[in-house]
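== chain A ==
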Amino acid sequence: MRDIHEHTAGEDLIIKTSVRLMVPFIQVFGLYVIVHGHYSPGGGFQGGVILGASFILLALAFGMKTSQEYMTVGVNAVLNNLGPAIFIGVGVLCTLFGGLFLDYSALDKLIPLGPVEWRSFGIFLIEIGVGVAVMSIMVLLYWNLSSGGSMDEGL
Partner candidate 1 sequence: MKNLALLATLVTGALLLYGTKDFPAWGDPQDPASTYLSPYYIENAVEQTHVPNIVTAVLGDYRGYDTMFETVVIYCAGMAVLSVLWRKKEE
Partner candidate 2 sequence: MTPIVSIWPLAAILVSLLGALPILLSDRQPNLRESWTIVIALIKLTIVASLLPWILEGGSYVFTIAQVIPGVPIELRVDALGMIFALVASCLWLFTSIYSIGYMRALNEHAQTRYFASFAVAISATLGIAFAGNLLTLYLFYEVLSLSTYPLVTHKQNAEARTSGRKYLTYILGTSIGLALPAMLITYSVAGTLDFTAGGILAGKASPELLALLVVLFLFGFAKAGLMPFHGWLPAAMVAPTPVSSFLHGVAVVKAGVFAIFRVIFHILGPETLQTANLGSLITYIAAVTVLVASLVALTQDSMKRRLAYSTIGQLAYMVLGAGMLSALGMLGGIMHLAMHAFGKITLFFCAGAIYVASKKKNISQMDGLGRRMPITYLAFFIGSLSIIGMPPLGGFISKWNLLLGAVEGDQLVLIVVLLVSSLLNAAYFFPIVYRGFFVPAKDGEEEGIKEAPLFCLVPLSVTAFVSLALFFFPDTLLQLARMALGIW
């Protein structure tokens, strides 16, 4: 596995610099895809994958340790669970306010925005949940698959 990193210094530098430059843009783009899923192609899943890909890119360019400085294993674990929890939580919340499961319009009783607006906002909420889950899981998958489960050194 080590030989992959034995590139010439110049090549390595170019890759690292460009990745360093690209990653913030990719992340912003990912967020945009999640947030703008209502109006354009995209949504939680696609945005989540893009966000995850940015971390994967970091791991590819700088090694796994570096990517784990941006997102530690512990944070990743919390995000893993947080994503689905947001989704299911929103669903449960709807039932607590007297509606059926995932009936976002019931949340109108929580903050009166109007049932239809709440549907739109509810979709937004769950898209965030999906995004968080997908992002963290994609990173987790990459960490594990590329390190054979030890999650310390990558390719």
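We take it that a contact is a pair of C-beta atoms (placed from the backbone, for glycine too) under 8 Å apart; a residue touches a chain by one contact, two chains touch by 3 or more; residues count from 1.
The candidate set was assembled so that all candidates are chains of the complex that A comes from, given by their letters.
Not measured: the values here are computed from a predicted model.
*Asks:* Candidates 1 or 2: which touches chain A in this complex?
*Replies:* That would be candidate 1, which touches chain A.
*Asks:* Could you please specify the touching residues of chain A with respect to candidate 1 in the complex?
*Replies:* Contact set of chain A toward candidate 1: 37-41, 43, 45, 80-81, 83-84, 87-88, 91, 101-102, 104, 116-117, 119-120, 122-123, 126-127, 129-130, 133-134, 136-137, 140-141, 144-145, 148-150.
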